[in-house]
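With one protein chain removed, the remaining protein chains of the complex are shown where they sit.
We call the chains A and B, going by the order they appear; numbering starts again at 1 in every chain.
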Amino acid sequence: MANKSVWSDNRFWQRSAAWVTGFASVLLIWLTFDTSAQISMGNDADLQNGVTKRVPGPTVINYKITYEMSQKRGHEVPIIGGNDGKGMSLFQEKETFFGRDDWSEEEAAELLHLGKLGTQAKNCMNCHTLLGNGAYYAPDLTKAWLDPAWGPNGSMQAMTGKDTKEEAMAEFLQHPSQYPTHERMMPNLGITAEEAKGIVAFLKHMSSIDTNGFPRNFAKIQGAVHGK
Amino acid sequence: MASNHLTGIGSESKQLATWYFTFAAILFGAQLLFGLVAAIQYVMPGFLFEVLDFSVARMLHINALVVWMVFAMFGAVYWLLPDETGIETVGIKIGKLLYWIFVAAIAVVVLVYLFIQVGPADETSIWFIHEGREYIEAPRWADFGIVVVALGFVGNLFLTGIKGKQTGIVTVLMADMIAFAGLYLAGMFFTDNITVDQYWWWWVIHLWVEATWEVYVGSIAAYGLITMIGAHRKTVEMWLWIEVAMLFGSGILGLGHHYFWIGTPEYWWEIGALFSALEPLPLVAMFIHVLYDWGKTQGAEMNAEHTDEDNVRSVIKNKPAFTWFVLNAFGNFLGAGIWGFFHTLPQVNLYTHGTQFTSAHGHLAFFGAYATILVGMMYIAIQGTNGIKVMKHTKSSIWAVSMITGGVVGMTVALTIAGYVQVLVSRAQMGATWAGYFDGQSGMWFAQAMDWRLIMGAVTFIGFLLLVKDFLSTGKNPVHER
Partner (left out) sequence: MIDPAVIRPEIALDDFLPIFVSSALVLIFGGFYVGIYTAVKVKMLKKWMMPFAYLFWLLTCYCLYIMGSLMHVGDFTAKALVVAMIGYLLLPHAVYYMQDQVHQKNEH
């Protein structure tokens, strides 16, 4: 019993466990405060003033969004309203969304709210992935808005008989099993026209989120979006 | 106190534990059935299309998984409390009432999932159908129910721990279970900001399965080593504290590996990489620990009996449970450790994130780290309720453990191959588009991997049926020493 080693003392390890856990938790909480500030949603004024937010405000649906290589960051980043040539957004070039490029802050927020509720109520995440999280039975939706399949030369506009990306997407969402793209089809989820509009707004907004370069090489082979 | 673990007769806490275990086993079966439906859909996409779609089958598959594990975890705590504290669990009447509330709520949730499936895009769907957030889909009303039930459970645990003898195992469980219940609150709100949504969502999922659940497993393993092979309480408990330090030290900030790509800042790359590289270490340590205790106690037995190695009595008092516990030590390391480490560094995760790799890891880790030890606890309960001194393997217990383990490992290997195809075709080359995704899915290797996954899933299910047969019959089997 002579060797009273601290290493075999129960109390010592009990205290160590408490300290380690406490320290890790405090660090996580501190990081959470910092991250929360950085991932809070921007607003229309940010977009007007050219402030880049990791998660832009809902009115980002009035702008053209692309996904391009940033020299500074070393990977692709979402570019809103045109590229300044150095991989930063200019927030100038607009793009109509269901015929308008002047969605007000309230209207856009309402649309995004409806869309986010829609993605949850329709259980999108248990087939698709959003920001890479979810099930793996259907394509990732992180940058779905930028997918060349929905673009002017893609197959989906012709298939749905629509002239714009947003209308093609909304049509597909309402009647998915009429437009099979693969043996594995999307089921009819009873999505209404208004809900489809909201979900497309949600998808356009999601494509503007800065995901640190995920997914890599998006659309590298098929007529790259950032090549335009 | 050390001796009454052998008998569950007369303890209400242990009776409640067997209720929890029984319902857990039923949900385990449901999990496998819906998993089979989803696996069939990968192979035959038309199967039950617009009747029971993949999204519904998959939601039931993963929810049944989470809920059966929570049930078995609660059950295991109710089982060990009288042994550890030396007294009957406080508030057992409330515990039994909460059990029935919990079971009824789950039945309602499952029926709604099955027959209503989706609702309109408004708050009522979130409150009454499901929340559409992977793993924690339970509708909001059920969230509140879960919080009430969990508080009741934690209350019983605390009151018993304070009133009775407070061992190291009980202390760790008390701290761990309150964190486990509290973390659920982080997943109970709605936000339009998908990045914020997923940030807090991971607080629940990650801090459950890679922190609080792992610590829970550490405590259960400690209890199991004491009861099954008579390991020294002091060694085991000191070791438990070291595990807590290692698991929380690496696991809490290991959360960073979920924050690489969801819109969160870039510093999570470094934090996530560093702490998730450390995450396998406690799993390795837990593995050494089981080996050490087994070797030492068996060695002591040999010295005491002075017999040759062939005739020495085994120190193991419950062979099937011990088999599952050893599988746990190994499976935790393999599934959570190796299959996690595979794709945890951001450089590789950029390509593997959201592919079948994740699914492979999920299958092996949930099985290896949690299913194994909980099944082991069920065997301990069967031993206790039937008054068995030394429990032996039966034919079906051996077949069950072999088929379930073989099936899960087979599924994992198949999914890993599928994930590899996806990484190469859909991610590295085609850049994650719609077309790229389906090119990857149509590859021959991918398709064959999915066939094998289904076959291995069926093997797992047959193994499960044998396990149930063994659960129901082994208690009365004359091979055990009574």
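As a working rule, a residue touches a chain if its C-beta (ideal position, glycine included) is under 8 Å from a C-beta of that chain, and two chains touch if they have at least 3 such contacts.
Quick caveat: nothing in here was measured; it's all calculated off a predicted structure.
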**Item:** Touching residue (missing chain; options B:I87, B:V112, B:I178 or B:L424)
**Value:** B:L424
**Message:** With the missing chain put back, one of B:E50, B:E123, B:E270 or B:D451 would touch it. Which one?
**Reply:** B:E270
**Request:** Name every residue on subunit B in touch with the hidden partner chain.
**Result:** 232, 234-235, 238-239, 242, 270, 273-274, 277-278, 280-281, 284-285, 287-289, 291-292, 295-296, 299, 333, 337-338, 341-342, 345, 347-348, 351, 420, 423-424, 428-429
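One rule holds in what follows: only the chains that are shown with their structure count from here on.
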**Request:** Please name which positions on subunit B make contact with subunit A in the complex.
**Result:** 38, 41-42, 45, 49-50, 53-56, 58-59, 117-123, 125-126, 129-134, 137, 168, 190-199, 201, 234, 237-238, 241-242, 244-245, 248-249, 252-253, 255, 258-269, 271, 350-351, 353-356, 358-359, 422, 427-438, 441-442
**Asked** Mind pulling up the subunit A residues that touch subunit B in the complex?
**Response** 8-10, 13-14, 16-17, 20-21, 24-25, 27-28, 31-32, 34-36, 38-41, 54-55, 58, 109, 112-127, 129-140, 142-144, 147-150, 177, 181-185, 187-192, 195, 198-199, 202, 206, 209-222, 224
